[in-house]
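Everything below concerns the one structure shown next.
Missing here is one protein chain; the remaining ones are kept as they sit in the complex.
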Amino acid sequence: MTPSAFWQQVRWVFTKDLRVEVRGGVTLRMATPFAALALLLAPLATGTDTALLRRIGPGMLWLVVILFGMTVTLRSGAREPGPVRDLLTLSGLDPAAGFLGRSLASAVLLFGVTLVLTPLMIVLYAPEGRPGWGWLALLAVAGVMALGLLGSLVATLVTGLRERTALGPLLAIPLAVPVLLATARGTDSAISQQGSLSWLLLLVAMNLALVIVGVLLAGPMDETTR
Amino acid sequence: MAARAPGCFADRPLVSEAGMAGSWVLFGYLVAYGALAIYAGHQAYRLRRARRRLPPEI
Amino acid sequence: MNRRHVLIPAGALLAIVVGFLVWGGLTDNVVYYLTPSEAVDQRAGQEPGYRFRLGGLVEADWLRGTDDGVEFVVGDGAVSIDVVHTGAVPQLFRPGIGVVVEGAWEGDTFRSDTLLINHDEQYRAVDGEGTYQVPTAGP
Partner (left out) sequence: MSPATRSSTCRRPDTMTRETATLHPRSRAITSTGVAALCLMATGLYMAATAPDEETQGEAARLLFVHVPSAITAYIALGAGLVTAVWYLIRRSPAADLVSAAAIEVGVLFTAITLLTGMIWGRFVWGVWWDWGDARMVSTAVLFFFYLGYLALRRSISDPRVRAVRCAVLGIVGFVQVPIVHYSVLWFRTLHQGPSIIRPDLANSTMDAAFVAPLGAALAAFIAILAYLVAVRVRLARLEAAVDRAASTSQPVGASVGPPSGLSV
């Protein structure tokens, strides 16, 4: 397959997944309000210590994005059900292209969740300092990309299992720890006007590793979900 | 910074008693080898059970 | 399998980024504790009551037990800070050992409520038959 044909397939899967989300809308209608609720409830658990809330704001935002976003990713990143899957297989879809397309679509959805939740976090937790918005945007993009790749990788592994709703997060969230560390700590240092280069590079490295592993193993993984 | 004076810490033993350290060591070894023994024992039990269930022709 | 157009650039980039992370010294801003020098340097930028961790060696010439803790001096060879610790004292606490204390500035002293021993990777036999020589550098 030529590179352009490969990327064309990636684009197809990507737009298909986003269209499904636009028409079905699980992410925006259910997961995002749920995550917002979690952000609202966390201060009740820690007690209304304003100084503490200022410090934990960015960390809470990303914790919520990972915990609730991961459930979305595990749903939308899963391989297509029955007829759609057969159709894609018949039309010669490269499994690796499917993997990348699904991951990108999940990442876009997660970015949407983050965009909605960030202003909410700033209003509720009032983190001190003026953030470097450039760093924040870069960290968010790299973070949701990694979560999207991780989500669709794990989603494929638990496809069709009865236990997938519990098993998916158990497998995905330990691997998402670097994302939590890098985004939360990186946001901290972006807010305190220090650079976040090393955190950003950590996320980039994680993304690249996931792309390589996913593309290499997409074939074997797909054959078990047929 | 406070004025420096040669200090002491006499009301409290600085170096732990050997017996204390020994009991921590014993605790650690017990946990480690105990976990290994429990796992090995569980494997032996499952092996025996599986053999019992194997039909006689094998 | 013809996915080299994805794998080769991704692999090359990964090697570069990992190399940068490991050998570029970029993990320096991921610190678990500040050394006394860093703590004094960064003090101006901190708001009052800012909690952080301070790590260094317990200096030998000032050490005093109090009713509910211990007072001692933590240094890194260049800067020394007086520490007033309230709370439990680990058994290995003694002059010359590495410690990490958690707390905040109070005047010129550091008031700590958590004291951890930061033992180094050196193992020296008590009977002195070993070949290992104590290095002169700090932790």
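Think of it as A, B and C in the order they're written, each chain with its own count starting at 1.
One rule holds in what follows: a residue touches a chain if its C-beta (ideal position, glycine included) is under 8 Å from a C-beta of that chain, and two chains touch if they have at least 3 such contacts.
Bear in mind the structure is a predicted one, so any value in this text is a computation, not a measurement.
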{"item": "Sole residue of C:L7, C:V40, C:A60 or C:L116 that reaches the chain not shown, by the stated touch rule", "value": "C:L116"}
{"item": "Contact with the hidden chain (one of A:V20, A:A42, A:I122 or A:L175)", "value": "A:L175"}
{"item": "Residues belonging to subunit C that touch the chain removed from view", "value": "22, 27, 30-33, 53, 55, 88-92, 94, 97, 100, 115-127, 129-132"}
{"item": "Hidden partner interface residues of subunit B, rising order", "value": "15-16, 18, 21-22, 24-25, 27-29, 31-33, 35-36, 39-40, 43-44, 46-47, 49-58"}
{"item": "Touching residues on subunit A - with respect to the absent chain", "value": "153, 157-158, 161-163, 167, 170-171, 174-175, 177-178, 209, 213, 217, 220-221, 223-224"}
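Everything that follows uses one rule, which is that only the chains that are shown with their structure count from here on.
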{"item": "Whole-Å gap separating subunit A and subunit B, where each centre is the average of the chain's CA atoms", "value": "40"}
{"item": "For subunit B paired with subunit C, centre-to-centre distance based on mean C-alpha positions, whole Å", "value": "28"}
{"item": "Cα-centroid distance, subunit A relative to subunit C, in whole angstrom", "value": "34"}
{"item": "Contacts with 2+ other chains: residues of subunit C", "value": "none"}
{"item": "Subunit B residues counted as touching two or more neighbouring chains", "value": "none"}
{"item": "Interfacial residue positions of subunit C with respect to subunit A in the complex", "value": "1-3, 5-7, 10-11, 13-14, 17-18, 20-21, 26-27, 29-30, 49"}
{"item": "Complex contact set, residues of subunit A against subunit C", "value": "1, 3, 6, 51, 94, 96, 100, 185, 189, 194, 197-198, 201-202, 204-205, 208-209, 211-212, 215-216, 219"}
